[in-house]
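Beneath this line is the structure, given in structure tokens, with notes to follow.
Each chain you see keeps its place in the complex, though not every chain is here.
Chain lettering (A, B and C) follows the sequence in which the chains are written, and residue indices restart at 1 in each chain.
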Amino acid sequence: MLILMRTNATDEEVNDVCRAVTAAGLKPHPIPGRLRTAIGVTGNTSSEGHERFAGLPGVTEVIPVTKPYKLTGREMKPEDTIVRVGDIEIGGDRPVMIAGPCSVESKEQTLEAACALKELGADLLRGGAYKPRTSPYAFQGLGQRGLEILIEARAQTGLPVVSEALNTETFALVEDAVDVIQIGARNMHNFELLKRAGGSQRPVLLKRSMSATLDEFLLAAEYIMSEGNPNIILCERGIRTFNTHSRFTLDLGIIPVLKQATHLPVIVDPSHAAGRRDVVIALSRAAIAAGADGLMVEVHPRPDQALSDGAQALTLDQFAQLVDELRLIIPVIRRGAGVRA
Amino acid sequence: MLILMRTNATDEEVNDVCRAVTAAGLKPHPIPGRLRTAIGVTGNTSSEGHERFAGLPGVTEVIPVTKPYKLTGREMKPEDTIVRVGDIEIGGDRPVMIAGPCSVESKEQTLEAACALKELGADLLRGGAYKPRTSPYAFQGLGQRGLEILIEARAQTGLPVVSEALNTETFALVEDAVDVIQIGARNMHNFELLKRAGGSQRPVLLKRSMSATLDEFLLAAEYIMSEGNPNIILCERGIRTFNTHSRFTLDLGIIPVLKQATHLPVIVDPSHAAGRRDVVIALSRAAIAAGADGLMVEVHPRPDQALSDGAQALTLDQFAQLVDELRLIIPVIRRGAGVRA
Amino acid sequence: MLILMRTNATDEEVNDVCRAVTAAGLKPHPIPGRLRTAIGVTGNTSSEGHERFAGLPGVTEVIPVTKPYKLTGREMKPEDTIVRVGDIEIGGDRPVMIAGPCSVESKEQTLEAACALKELGADLLRGGAYKPRTSPYAFQGLGQRGLEILIEARAQTGLPVVSEALNTETFALVEDAVDVIQIGARNMHNFELLKRAGGSQRPVLLKRSMSATLDEFLLAAEYIMSEGNPNIILCERGIRTFNTHSRFTLDLGIIPVLKQATHLPVIVDPSHAAGRRDVVIALSRAAIAAGADGLMVEVHPRPDQALSDGAQALTLDQFAQLVDELRLIIPVIRRGAGVRA
């Protein structure tokens, strides 16, 4: 931690701050400068301390130095975490492909999608049974019936399934039914839900909030990991900016930075970021090229009849094209990245 | 709803879209233009429909026209909603002042603050018993013990209390203890919590998410109201932008727009927006001048010892100054605003 | 400057950085910590140095400490700068009111506006002769003829005039004609224009870019001031955010922070921020309440016939109402602020 004093701070104020630092069990290192004094602080600092020292007379700013996340940080665990779901490895050598409709709408739609996706090479099936909707008047998902359909789709295809747990009330139902539990972007700060996920044996796919910084994203993962669940997949899905040409702005630049900061696998959801299917393939290629450990894309057998997010779902033909393109790109990218590492 | 066709859309495609609109029980009004055809759509449109039509061949964009919120909209209820808490009216003639520490830290701290604030003219006491913290390692609040302290503070001062309900698990405890239930910014999209608040008899203070648009903010209120609870107080608390000179950017421009769009009262929390106490008084004055129905400010008897957000808490002396300034301003503003209405 | 080393940096790397710091004529202060070493740097640091040290092996981050602006900073000149335009003082005891149409459209329109505004109590007349337009096909202003009309309006009313200098080519024409030269938001980073304004004898009204941080805003002013012109009026006019309820988001929170950071006067343009006239009065009141030294508002005798930005221009009646409201508020605010200072 570095405490910056105002240019006109008195010696008395500098001494008071040093005393407060010492009283907190830390060690102050005053550095007198041309314009102002800075006080380096060493010891077991925490964010609580930042706030307290910021309020002292003569202090203009407190700059944290230690990263606020611990278990999720690469400094704690240098080697990559590989999340295993059956035979599938997420975070390993090969990027994974999670695909499926936004919502589970019916048995027919889901089975049709699942069988086709299996055929086309998807690794996991996604489908929402409980849907977080901005409007209380929008389709909220089939709920428990949706989970049953997913179980049947897995039985028919062998594809492990990913579905969102919306709240602690229905968490156990989702946990029992699925192979990977998704925590949605709007729940990234739902700390009770994060803790519940931290107590689960299932891997958790944690989506970045549309307004989360990198630190906040990793701290949300830290909530899960500090409760005992190390199997976390991070998912970038677009942040909110002034852009109007897409629903959100996909922040692919966070991927290489996350890969440095954390040992957890990082995947990308290009569908929600784009909000329009005609750019999903381009963004998918870009995500893999940026180093993502996988993709989660929305695919619907008949997007024009989808009950939610139809505009952004790929058709099955488009998904086939995407898989074809990635099949060619992935070995090249991974070879390239290999050279780099 | 307005459906815009691509410039090169065929007559066939235009006809197909019109047929799809009719099939959905709506009425299409094609408007051929110089460059492209637009199709006006009338009837009981919904956001579901938008998504579906956006996927049809030849369609370039679907522009919603109907507002997505209903019960919270002024078109539904032109007169102002006044939320009553004991004798206090929120949304009435006089802006209200909600003040208190960020967290309930101890009985001594809370009672000292409460008595002083009562003396200085606060209308309600705020204090967090359950604290949403970005880091799992930060002080999480006293929980149930904190609620007991708030009850005691109310008994001693007569001030009604506002405190945050963090999750559905502890909602009933908060509901029983407090006079106004706060839903925090990070929970604005916690739909289960919103529905639970909608089933409560207590007024709800709903904070705007740091990344919510006006429509999303009102739809979160709509979740509460559509469950039967009409006593909602909206609270602007700053949005996330590129600014670094303050923790968030207080969006005072939303106040007059909200006052047109909804009948619900709108208050402002300048403390969380600023993140630094030296600008809280200026922003408080500005919020009232912009037409806010009240303020919620953090005040701490000894901010430098606060366990959370100490840097942004006003001292009691600063709060006294703020109250003095507002006492002079409010009649003028309200008279001015009165002329305007 | 503080240089943070990686957690796994070697002693060798720390020593190399210290040597590089010394070689640059600065003094390193290594602070070994639990996890990593930080190196405090004192001496005459500059932003150039930051970049260079950031590239050294073992360095993870370089944190600047010294503010990058000098002449515009309050540390250099603690007392307020008052910009004088004839008898008018900007930055003095009384907030000033700059009003007028977006564009000078005709002699009749401008004189009608000017006479009415003079009558209603405006201090300066604004009007664009050269208009920066996003589209090359939009009305670009009357140019030199517009300046002549402004001169005539000043002659008839005695109001000093403010008008924008769009580029260095026409700068001298504007400079000769007007009393205050405006540099628009889109030109805040037009360094040649800033330097030209720095060589002028006229006061300069510098608008904040829609994406400028506080430091960047003051550095733009620094370009002007370092060329010899100390008469600068800063103008907040809204930043670009995800908001769609207003054209830009007015950042009133920057006012108290700017007033601490710089001695220059700070005014607010609520019209461009809002983009809609029905919120301009509320934002104007709020700006004054936040401590602004004045307002610049668009007023048009017949907004529905305006050639640019008609939707945001106040009518003369609305302007009269605004002046009435402010007449009551200002003494109270200034008294309040006085107590505070």
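Definition applied: contacts are C-beta pairs under 8 Å (C-beta built on N, C-alpha and C of every residue); 3 or more make two chains touch, one makes a residue touch a chain.
If you're wondering where the values come from, they're calculated on a predicted model, not measured in any experiment.
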Homomeric complex, total chain copies (3 given): 4
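Assume only the chains that are shown with their structure count from here on.
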Interface residue identity across copies chain A, chain C - same or different by half: same
Taking each chain's C-alpha mean as its centre, the one farthest from chain B: C
For chain A paired with chain C, centre-to-centre distance based on mean C-alpha positions, whole Å: 38
Residue list for chain C, restricted to those that touch at least two other chains: 241-242
Interfacial residue positions of chain C with respect to chain A in the complex: 2, 4, 7, 29, 31-36, 38, 40, 42-44, 63, 65-66, 75, 240-242
Interface residues, chain A side, partner chain B - complex: 20, 46-48, 51-52, 54-56, 68-70, 132-139, 166-169, 186-187, 189-192, 209-211, 216, 219, 222-223, 226, 240, 276-277, 303-311, 313
Residues of chain B touching chain C in the complex: 211, 213-214, 238-239, 241-246, 249-257, 260, 273-274, 278-279, 281-283, 285-291, 321, 324-325, 328-329, 332-333, 335-337, 339-340
